[in-house]
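The complex is shown incomplete by one protein chain, all other protein chains being positioned as in the whole.
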Amino acid sequence: MGRQNGKKIWSIMALCAMIGFLLLPVATSLNALASGGGEAPPAPAVKTDGEKKDEAKVEKGRDVYYKTEGIVTGAPAPKTVDGPRDYPRYNFESRVLLWFANQQHLYYGSFVLAVPIFCMIIEFMGVVTKDKAMAKKYDQLAYDFIKISLTAYSLTAILGGILIFTFLTLYPAFFGYLSSIFRPVMHIYALMFVAESGTLYIYYYGWDKMKEGFLKWIHLSMSVILNVIGTLLMMLANSWIGFMMSPAGVDEQGRFLGNIWHVIHTALWNPLNVHRILGNMAFGGGVVAAYAAYRFLSAKTDEERAHYDWMGYIAMALGVAFLIPLPFAGYWLMREVYAYRQQMGITLMGGLLAWLFIIQATMIGILFLSTNYYLWQALGRMRGAEKYQRYIKYLVFVLVCGFLIFITPHTMVMTPAELKAMGGQQHPVLGNYGVMSAKNGGINVIITTTVLSFIWYMRGNKEPMVPWKNFGNIFMGAFFGFAYVNIIWLAVYGYYIPANVRVGLSVPQVATTLSCLFFMTALNGFMLKGAKQMGPIEWGKISVRSQYAIIMLATAFTWMMGLMGYIRSSVRLFWHVNEIMRDNSPWAYTHTVGFAANMISFNVLFFWISILFVFWLGTLGAKKAPVDAKAHVPGRVPEPAHGH
Amino acid sequence: MEMMIIKAITNPIFWFALLAFGVVLLFVGKKMNILNNTAYAAAVSLVIVVAYFSIVDHYLMEMQGLDYWYLFRK
Partner (left out) sequence: MKELLVSALGMGWGVLAVLAGLLVYNFTKGNKDGAFKVFIGMLATLMIFMAITNYRDNFFAESRLLPVSLVLITATTFMMALYFSNVSALLKIGGFMFLVAAALSGYGNWLPQVEGGFPPPDVKLVFDAMTSQQLADEGEKIIFGGIGQSSVQGAIGKGQCPLCHGFQKGFLSERAPNLFGLPERAEKERLTDPNYHKGEPQKRAYVDKESCPGCGTATTVQEYIAESHSCPNCYVAPGFGVKGTNDKESPMPKIHKPPISLSLPELAAVDTWLYVREGKEAPSYEDIIKSYEKFVPEADRPKQQDDKAAGPTQLLADGTEPVDQIFAKAQCVSCHTIPGIPGATGTIGPKLEEGTNAPNRIHDPAYKGTAKTTPDYIMESIVSPSAYVVKPFPDNTMPKVFGQKLSAGALKKIVDYLSQVKVGAPPPKIS
């Protein structure tokens, strides 16, 4: 036992040393920055007149966001003019090319950032699981995951290169300005990318060598490092888009004021970070699930089907687990946008881009509907789940009602003629369902129903045996029943009270949904302790349709990511850097919704075709992987997991 | 009379009392082994759940400086 602990301590020390070693170049360069890049004074901005005269020699500027004063150390943002000097082009819209390059890089980038996080979680599960066979299974799964991401990793790097070249050739003035501001950050970024690659390759190729005892812990620690570096990489990249949306650390003319931390730490940086990490995870889950679905559909044997059914289930569960907190991160981001510039928030939610949010609302509905559909189909894996299946039709009804209310628009940008025709900004009938409290009611009903579906799925093949099971069931029923009542009541109540009180109603609505999620899953867990199993989960015994639900989920999620990225980017309207550097190219206008939708579809399909190709390449090399894994546990029915 | 009722239900203490009452009923039911009786269980659940959601609504509105019982007080 003591030896085991000693090993753990060693591994932790090794981990720390490795992190320190990898971050050393970054730390040293940061030091150099702090001393060489200007003293970065958050000094009080108040100066008496006398002091001001003394410092007249060095030009000072005021930070547009932090309001501190700093010494001007950079050139002002260039005032571009339309022409071959600032906007060289092919015979095509430059912005669309850049859009494509950016989006592909982002898709692959998020995928390769998300997969190591899954690997870490699954490898850890494998290490701590007592069941030897299960541990093997998990380990193999984690290995499969990282294998998928490896090809994608080099594609990410290639796409990153393409992106930079696109920037340099099509938007030289803008990219020059951006890189002059972020010069040190871009170098750190490059260094960290090297560190990331190194760790990833050691991690992947060392898998078999490091699978026992102490070395396994080191290996696991390495996945932690890999993710730390990956997350830092993403945060640095986020600082660029954060700067473009909500610049800081520069004065009104865009001159750098010597404090690099202000430039990185802009108003929207942290909300973007959180939102993107969660989004990447959900996206990564979707892609891996789609991979599993593909392997399931092309499987020839029952063993393969069982393995990939299980894999799809795990990936999908992880993805959805990160999907649920995503709206809250989005809400935070939105609040920060409003706090930064109210006008920007309005453009997003009520102005030019509002229709895109209608699409987003629809897509959130689709995501939840597909999740529900998958869970219902998954009931088919279990004996004894028939008792729930006949109630599904009622859930469908509830979901559809919630969905329809959720997507009803409230106010829209309209031409004066349209406005007259409709007699105001709101539709005389539908307008009533479009107010926020009704919408919130709709989405909360949908999420609560998803929770209910999940709980049914958990209980599918089990019969609670605790002595208070009757009370438990009734209590659960009452809780869900009143959760629905409360959500709908709050939605209706919103019509009878002034708007400024109504806005607060969404908080108790969300709290109701979350109460269901946390309390009811916990209660269900207690009730199922020592429950009677009515039969094992028969992995692989799931309908083909369910796999299409997974693919639908993955595609819809990719599409939504493209959509939200487009919204985030186009909210700057005609600015390269918001309020600092104007876009004077011929493409400074905002596209129509339809064009954006077509473009997003194109990006999504391009990504999926290329990644399906990557998957297909993977099958060429490793046809036997799941069979091998099975060989370690001879005489066992394919039954990869007991838990959920 | 009506005023009294409104005063009572708009006071969170009332709902806390109801919640406490529900919990007491729960333990009493457990002691007397009637918890699995459908009618009794339904009654207890109802009391707890209604009180719980009222408290959630009240406090989460108050947290934002708003009044959940706006319509009732008017």
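Here the chain labels run A and B in written order, and each chain numbers its own residues starting at 1.
The criterion applied here is as follows: a contact is a pair of C-beta atoms (placed from the backbone, for glycine too) under 8 Å apart; a residue touches a chain by one contact, two chains touch by 3 or more.
These numbers come from a predicted model, not from an experiment.
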Open item on the list: Going by the contact rule already stated, which one of A:Leu297, A:Leu404 or A:Val492 would touch the omitted chain in the full complex?
Closed with: A:Leu297
TODO: With the full complex in mind, choose from A:Phe100, A:Trp355 or A:Trp468 the residue touching the hidden chain.
DONE: A:Trp355
- [ ] Could you list which residues of subunit B touch the chain missing from the display?
- [x] 65
TODO: Determine and list the subunit A residues touching the chain excluded from the picture.
DONE: 44-47, 64, 67-68, 93, 252, 290, 293-294, 297-298, 341-343, 346, 350-352, 355, 358-359, 362-363, 411-413, 416, 419-420, 423-425, 498-501, 503, 548, 551-552, 555-556, 559, 570, 573-574, 579, 582-583, 588-598, 600-601, 604-605, 608-609, 612, 616
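Heads up, the rule we're going with is that only the chains that are shown with their structure count from here on.
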TODO: Quick one: which bits of subunit B touch subunit A in the complex? Just the residue numbers, please.
DONE: 29-30, 35-36, 38, 41-42, 44-46, 48-50, 52-53, 56-57, 60-61, 63-64, 66-68, 70-71
TODO: Note which residues of subunit A are touching subunit B in the complex, please.
DONE: 467-471, 474-475, 477-479, 481-483, 486, 490, 493, 496-498, 500-501, 504-505, 507-508, 511-512, 515
